[in-house]
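The structure appears right after this line, and notes come after that.
The complex appears here minus one protein chain, its other protein chains still in place.
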Amino acid sequence: MIASASRVEHFNAAHRLHNPKWSDEKNAAFFGLCNNKNYHGHNYKLIVKVTGKVDPESGYLIDLKVLKDIIRKEVTDRFDHKNLSVDVPDFDDLNPTAENIAYMAWHRIKKHLNPQFELHITLYETERNFVEYDGR
Amino acid sequence: MIASASRVEHFNAAHRLHNPKWSDEKNAAFFGLCNNKNYHGHNYKLIVKVTGKVDPESGYLIDLKVLKDIIRKEVTDRFDHKNLSVDVPDFDDLNPTAENIAYMAWHRIKKHLNPQFELHITLYETERNFVEYDGR
Amino acid sequence: MIASASRVEHFNAAHRLHNPKWSDEKNAAFFGLCNNKNYHGHNYKLIVKVTGKVDPESGYLIDLKVLKDIIRKEVTDRFDHKNLSVDVPDFDDLNPTAENIAYMAWHRIKKHLNPQFELHITLYETERNFVEYDGR
Amino acid sequence: MIASASRVEHFNAAHRLHNPKWSDEKNAAFFGLCNNKNYHGHNYKLIVKVTGKVDPESGYLIDLKVLKDIIRKEVTDRFDHKNLSVDVPDFDDLNPTAENIAYMAWHRIKKHLNPQFELHITLYETERNFVEYDGR
Amino acid sequence: MIASASRVEHFNAAHRLHNPKWSDEKNAAFFGLCNNKNYHGHNYKLIVKVTGKVDPESGYLIDLKVLKDIIRKEVTDRFDHKNLSVDVPDFDDLNPTAENIAYMAWHRIKKHLNPQFELHITLYETERNFVEYDGR
Partner (left out) sequence: MIASASRVEHFNAAHRLHNPKWSDEKNAAFFGLCNNKNYHGHNYKLIVKVTGKVDPESGYLIDLKVLKDIIRKEVTDRFDHKNLSVDVPDFDDLNPTAENIAYMAWHRIKKHLNPQFELHITLYETERNFVEYDGR
């Protein structure tokens, strides 16, 4: 029996979208308000979905308390109430777009999972804008 | 890096479900309350998901402001505060079921996207009834 | 012990905002897209709150199944999948704005309640626009 | 034209997570608070997604009123306001984890559908914990 | 400056609605499915609203982290993953209706607050049924 189990977590962070190789004009034109040099912020909603075989003894695919602890240690504790552009080394050389935050969350969580499990990340930046990443 | 980026938009419209090739009795029996000849209506929630390669320079799959503008021009401005059965030529010869509205939204949006991008539409007719279409 | 108990119900309807005493121009200018002569529609969300003494024997203020039946008989069954402007006599001489729909729902429900109970109606026309009415 | 149509339903139930082949100590350590011998409970949210060909005559993939009736007869009427661990024979020899409840719902609903339709179940146990099962 | 500050918390519990002074028949007729002798359960959502003067130095009415700790100690840790009818002494002689749970939460939280603060409790038993209590 193959199933998926998902856990929803949240973090609240500041960021600025900016490519240091571009001119200020190009950054402002491309990223618009998101390029504000003094930062803005979001309540991010992160959905972590794990897919694989259900353990017939326990009836669990993965203990969601264990998954919650992995997410908190690897993602929430690092990103919550932080300025992603300043405080978080993951984004020293990477623009903290939702796509790239999802990419970092995927790599941080994947290494703690049974290698036979697939991992899929959904990240809401607002209620109306969200991205997905599954390791491809 | 392959990812998905999604934008949520809304429109509020009236419609009537009806097949002109069927008798009034068959229409009433099959579509029930949705066949009301004076129309009823919904707040539609549309989720537009684009899948493809993330641009490494910007960190964006697609600029969601650009996607928002495409959705508004092609779907929201045409369908919002309209009677789909009367005001919208897309449904002159097509029953405005949720499935068919999703089909029309997919075709209207797809032509504006990079052809290498995949497109997936989710359309909520109510909080408890929704459909999905991805071009197949 | 004084408390409140609330029940949430939904109905989906078409309507047109229009004052027959005004010119077509004034109606179009004032009500904008909501004046579309072919109607548009909404998923309405209705929250019915009753306030009064809790019965110490049952621990209930009011049986919410009973309240649900009152709401369905008086409001949902009359308004759901209808065109409020055409099918519902309540709005023969009353513009079906959210304010007036809430007013009608209040009067329809109030007469079935213990007269010592206060009644408060909240009506969402969209997720971002809603009204309240409490009999004043 | 291939599409998906989904219906959302709810049921409220008690349960206890427990493996009778394990010691009480192992059950308490593994399942934690969910092993409470006096039970606890949840509002379950069930999303039933059917995928297949849309009927060109009606514009429906499946009549969602029909799907609703199948879900209510097979799942909601059996599980709602019940103790899954005591009242529901499906779980006489099966731990009522979310994964196993989704498995049972899938098998109960699948047999009523056109065999060419695919079925996907999503079950929320809380707003932050949910599982998916599609028959694999 | 008078304001309100609110904190939302959740707990998941089993219960049975039952008045031991009534016959089994009367209990079954009055409470319906909620009278199931084997219990059922809910995800309860609790909104705790405190009203009073904002401290001009900090700009806080009350530190919501402090309020969260009070709620967890007094309500969530006692009620979560419990059978309210069996495990929680508050309901030894009190029917665990939503009204009575809100009453107990109010009294448990109120004693920890500045006496000049008003307290208002909202308790959702399901997404469609909720109660409010403010100490009257």
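A, B, C, D and E label the chains in the order they appear, each numbered from 1.
The rule is short, and it goes like this: a contact is a pair of C-beta atoms (placed from the backbone, for glycine too) under 8 Å apart; a residue touches a chain by one contact, two chains touch by 3 or more.
Nothing here was measured: the structure is a model prediction, and the numbers come from that model.
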| request: Please work out which displayed chains the absent chain touches and list them by label. | output: A, C, E
| Hidden partner chain, touching residue among C:Asn12, C:Thr76 or C:Asn95 | C:Asn95
| said: Going by the contact rule already stated, which one of A:Cys34, A:Val54, A:Val75 or A:Ala102 would touch the omitted chain in the full complex? | reply: A:Cys34
| field | For chain A, the residues touching the chain missing from this view | value | 10, 12-15, 33-34, 36, 38-43, 80-83, 86-87, 126-127
| remark: On chain E, the omitted chain is touched by residues 1-9, 49, 54, 57-61, 63-65
| task | Would you write out the residues of chain C that touch the absent chain, in ascending order? | result | 17, 19, 21, 30-32, 94-100, 102-103, 127-133, 136
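Throughout what follows, only the chains that are shown with their structure count from here on.
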| Counting a repeat as over half of the contact pairs in common, which of A-D, D-E or B-C repeats C-E? | A-D
| query | Counting C-beta pairs in contact, which comes out ahead: D-E or A-B? | reply | D-E
| note | Residue ranges of chain C touching at least 2 other chains are none
